[in-house]
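As structure tokens, the structure follows; a few thoughts come after it.
A single protein chain has been omitted; all remaining protein chains appear in their positions.
Labels run A and B following the written order; every chain starts at residue 1.
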Amino acid sequence: MDMSIHTPPGAGAPHDQGSGTRPAPEGGTPPQQDGAPAPRRTVTHLGDRVFRGLSRGSGITLLVIMAAIAVFLTYRAVGVLAINEGNFLTSFQWNANANPPDFGIAVLVYGTIISSVIAMVIAVPIAVGIALFISHYAPRRLATPLAYVIDLLAAVPSIVYGLWGALVLVPHLGGLYEWFDDFFGWTGVLSYQGGAARSLFTVGILLAIMILPIVTNVSREVFLQVPKMHEEAALALGATRWEVIRMSVLPFGRSGIISASMLGLGRALGETMAVATVLSPSFTIIVSLLDPGGGTFAQNIASKFSEASEQGRDALIASGLVLFVITLLVNGGARAIIARRKEYSGANA
Amino acid sequence: MAKRIDVSGLTAYYGTHKAIEDISMTVEPRSVTAFIGPSGCGKSTYLRTLNRMHEVTPGGRVEGKVMLDDEDLYGSSVDPVAVRRTIGMVFQRPNPFPTMSIYDNVAAGLRLNGKTKKADLSDVVEKSLRGANLWNEVKDRLNKPGSGLSGGQQQRLCIARAIAVEPQVLLMDEPCSALDPISTLAIEDLIGELKERFTIVIVTHNMQQAARVSDRTAFFNLEGVGRPGKLVEMDETERIFSNPSVQDTEDYISGRFG
């Protein structure tokens, strides 16, 4: 049974209705002469209608899936939220299997946002740097293979990053954290008590490394699309290489950098396995970013799911719904930014 | 603000391909010099060697000397950035910075050179736009993006941007080839005015244009596909178009090839 994906009924209905209400404004079908006897004409007409209906139906299927995700997650979440003893948004507890349940997402919101923000702060400037390196600085013989390697790295599965992070990165960060503690420990935020560096900050670093390739790739592609003539305009005014980049490349690529960053942010927010392997979770908010503890939405779902009762799973689904909404907002926001900047893209200049 | 250019023995390469070979010429200050010749004869490449834009192309390199008055552009202590600031360039297709307003486009070069005082900038912007015969058309919309102008206006905006930094020489690479006849006329008139202040070198495919705007004309040719382009002759424009000393020039001008 493959109801959810193929959805042939969904594909059938809209195609009838579609070709009925909208007589192919694209000019694809030749003008219909009603009652024209030529049989081929009716055949092509049918072919066009079927094909158009199928493709339209697929588009609608996608919308249906999106709606279904929201509906089913909400449906499961509402039931358990109704009997939740704690405040869903502010409670620091996760006793979802208890009767009555008592759980809240405050810790997860904090952990998810903090780790993603750390990742973005580290990754985006570096990624833009690498993208510029490949597009404008590296010797050409180096640039092509480099782009290739980065492309491949973007495809490395997150579980492998997780494995590497837990077994290689974590042991290397202890020294760095002690250093932070020496210089900035007084802030409290960067104090470190020693022990395994399985903290939100480590998660942030690992997420940064993970999203680096994808942010780099998207930015680099945009940088390479900057028309030669815009760069030459700056050069001919006597601009240094950096000034060329600032005047021509970065303005042209700004929306690209934003969408690349949002893509990266989306990945960081929803990353599950890398966080689950590296973080040593606790259901508390710890002031220090360097000490172990905390949790993220995705990590919490993955690590609590197998031991959860049905009610506990509903609670996890409720937290997943929140994650879904957050990523929805992030991606939607990115789209809006890009759309607003489109008039300045210069593609048709 | 105009200088003489003396080129001697200039050869330019793209990687291993020799694009132009052994060119020597003198470009007089405060005059218009036109480069003509069939496609692929290297006149645009040659133009780009005059402000070191050629080396921006991957694999581009140059041998020979280009003297701007008494300084060799390719001297070891010369900064190409300073060269391009001194020798401005206008390109085939108008290329205003798409993300900048008309005002910012003209001010871009000045800002690079550290001039940021608002009053100064506004003065120079107005002066340059007037110099490019564009002021009256855009004075009410200086904050609109430059890409919203017509093609001819964009090209004049690019000229305004180039002359705003007061270069010694202005290089123009087929500046009218993407424009309609009326815009072309406007630019040609403008060139006539600008030569009072600048040394102008213009590459053109249009022989009538060369005849109309230039004082001296250089004819480039190549012996065959894949061979480097060479300077055939250079003389007063009138002489080139009436009584050239080389047969190839006459053939080209009379439309027998090219």
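By definition in this document, contacts are C-beta pairs under 8 Å (C-beta built on N, C-alpha and C of every residue); 3 or more make two chains touch, one makes a residue touch a chain.
Methods note: contacts and distances are computed from a predicted model.
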| item | value |
| --- | --- |
| "Phosphate transport system permease protein PstA", "Na(+)-translocating NADH-quinone reductase subunit D", "Cytochrome c oxidase assembly protein" or "Response regulatory domain-containing protein" - which is the UniProt name of the missing chain | "Phosphate transport system permease protein PstA" |
| Chain not shown: contacting residue from A:83, A:113 or A:160 | A:160 |
| Among A:200, A:234 or A:298, the residue in touch with the chain that has been omitted | A:298 |
| Option from B:79, B:189, B:223 or B:238 whose C-beta touches the chain left out | B:79 |
| Options B:34, B:68, B:89 or B:158, residue touching the unrepresented chain | B:68 |
| Hidden partner interface residues of chain A, rising order | 2, 4-6, 22, 25-26, 28-30, 44-45, 47-48, 50-52, 54-63, 65-66, 68-69, 72-73, 75-76, 125-127, 129-130, 132-133, 137-138, 148-149, 151-153, 155-164, 166-169, 172-176, 178-179, 209, 212-213, 240-243, 245, 262-263, 266-267, 269-273, 276-277, 297-298, 301-302, 305, 310, 313, 316-317, 320, 323-324, 327-328, 330-332, 334-335 |
| Touching residues on chain B - with respect to the absent chain | 1, 68, 71, 73, 75, 77-79, 81-83, 85-86, 112-115, 120, 123-124, 127, 130-131, 165-166, 197 |
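Criterion: only the chains that are shown with their structure count from here on.
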| item | value |
| --- | --- |
| Mean-CA-position distance for chain B and chain A (Å) | 47 |
| Chain B-touching residues of chain A, taken from the complex the two chains share | 140, 227, 229-230, 232-240, 243, 247-248, 251-252, 254, 343-346, 348-349 |
| Touch list for chain B against partner chain A, complex | 51, 53, 56, 58, 81-86, 88-89, 91, 93, 95-100, 108-109, 112-113, 145, 147, 158, 161-162, 165 |
